[in-house]
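Here the complex is missing a single protein chain, while all its other protein chains stay put.
Right, subunit A next:
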Amino acid sequence: MRILLVDDEEELVATLAERLAMRGIDADWVTNGEDAILKAETESYDLSVLDVKIPRISGINLKRELEKRNPHMKFIFMTGHGSEADYKAGSEEAGSEFYLIKPLDIRLLIEKINTALNSVGGSI
């Protein structure tokens, strides 16, 4: 299972990736949309955790770009912002079930990852 984390806060995604790695989940991270697309072209990811707001490209658009490259990829959105537009877009795109609000609870995140991938892999 490979996961791509995308958020403009490097400190956040880097730490999150490290923590997921400790739980046996192989996670790469990038801090912008362009890097995410490049990564997706070279690597194969099962799932991506995206911030709804990513510089220059929205999380929704990024999801569509990534889907083009890997139609089987699953998505979880996260946001630190509660605007209605974000909420609507995120929950419609990924389903409100896969829409998390920061700060994240690592256990909840893993739970959602497992649900999304419909597998019981990974450890807490």
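One rule holds for everything that comes next: a contact is a pair of C-beta atoms (placed from the backbone, for glycine too) under 8 Å apart; a residue touches a chain by one contact, two chains touch by 3 or more; residues count from 1.
The definition used in the following text is that contacts and distances are computed from a predicted model.
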Name per UniProt, for the chain absent here [options: "histidine kinase", "Transporter family-2 protein", "RNA polymerase sigma-70 factor" or "Putative tricarboxylic transport membrane protein"]: "histidine kinase"
Residue touching the undisplayed chain, where the options are A:Glu18, A:Glu43 or A:Glu92: A:Glu18
Missing-partner contacts on subunit A, residue numbers: 9, 11-12, 15-16, 18-19, 22, 80-84, 87, 101-106
